[in-house]
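Removed: one protein chain of the complex. Kept in place: all other protein chains.
For chain A:
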Amino acid sequence: MSGATSDESATTATSDETETRTALNRVVLYAVLVGMAVFYLIPIETGLMTAITDPGTYTGSTPYLPPLEPLVPGTGSFSLEPFGNAFDGLSRGLVNSVILVVPATILSGLLGSMAAYGLTNVDWRGQVGIYALFIAGIFIPYQAVLVPLTQFWYNVVPLRTMFVALTGIPFVQEYHWKLVALIITHTAYGIPICTLLFRAHYKKLSSEMIEAARLDGASVSTIYRRIVLPLSIPMFAVVFIYQFTQVWNDLLFALTIVQFGEASVVTQELVGIGVSQSGTNFPLRMAAAMLAAFPTLIVYILFGDKFAEGVTA
């Protein structure tokens, strides 16, 4: 009997030890996780706090603390004015960016998907060579094409003169030709990577299923429209998020093609906002940066679950 009892207590002691060790592991794990979260979130938090501080009271305040001036001295006073001003200052750029990003994203996704389908699920000679050209397109650096791009859109293609005729259509302005040029450029630049992403997905589609559709009487384009396209929705989420972020955040092509003026996109407007000879208006700049980053955040939230499906598929 006594032997059994001591055995039992020994077991309890060991399980106690194990429990303590797991608890300690958990504490360390959570400490590290919280530390990482703080580390990554501090810049955003600081930006947000700065953005809601009254510019007049900003100088000398601690940027990462909330503006609670009457209650806590030295933190600046609360104001939504920077956001209002940022919206006023960026509105033209935001509209231009939306005009640019929506068609550019959809077009590069759709064309990339079609190209991948044609290169993967349809059988013809020489497709590997063509696919190699697509892949090569991914590796052409932006910097290498800046001068040719300017030459192309300003001297080779008379897009500007073609656009004069279209200005009769409501909402179409003459300066929109620059945005169209930018849409085409981004679409062309986006197609290779979209093709690569879609091809990986289409290689996993059952070839027997495509063959079954062919025997059912469907043509190549019908198979794409009725079978392949509906099955690529998760991949479209991945591609849309990726392309949207790329195009929305791009500054280099915009500077090269739009250069300046009414067609400026949000990243171009962001460069100059809140900077003047009298100094930098940090709350305004922070509010503008928040505003410019907001649409990409929305896209991530909207397509997030499909994105996860597409990445793990």
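The working rule: contacts are C-beta pairs under 8 Å (C-beta built on N, C-alpha and C of every residue); 3 or more make two chains touch, one makes a residue touch a chain; residues count from 1.
Note that in this section contacts and distances are computed from a predicted model.
Participant: Absent chain per UniProt: "Diadenylate cyclase", "Mechanosensitive ion channel family protein", "ABC-type D-xylose/L-arabinose transporter" or "3-isopropylmalate dehydratase small subunit"?
Facilitator: "ABC-type D-xylose/L-arabinose transporter"
Participant: Who touches the missing chain here, A:Thr167, A:Ser219, A:Gln259 or A:Thr280?
Facilitator: A:Ser219
Participant: Out of A:Leu231, A:Leu255 or A:Ala293, which touches the unshown chain?
Facilitator: From the options A:Leu231, A:Leu255 or A:Ala293, the contact with the absent chain belongs to A:Leu231.
Participant: Can you tell me which of A:Glu17, A:Glu174 or A:Glu211 touches the chain that was removed from the display?
Facilitator: Counting the whole complex, the residue in contact with the absent chain is A:Glu211.
Participant: Extract the touching residues of chain A with respect to the undisplayed chain.
Facilitator: On the chain A side, contact with the omitted chain comes from 206, 208-209, 211-219, 222, 226-227, 230-231.
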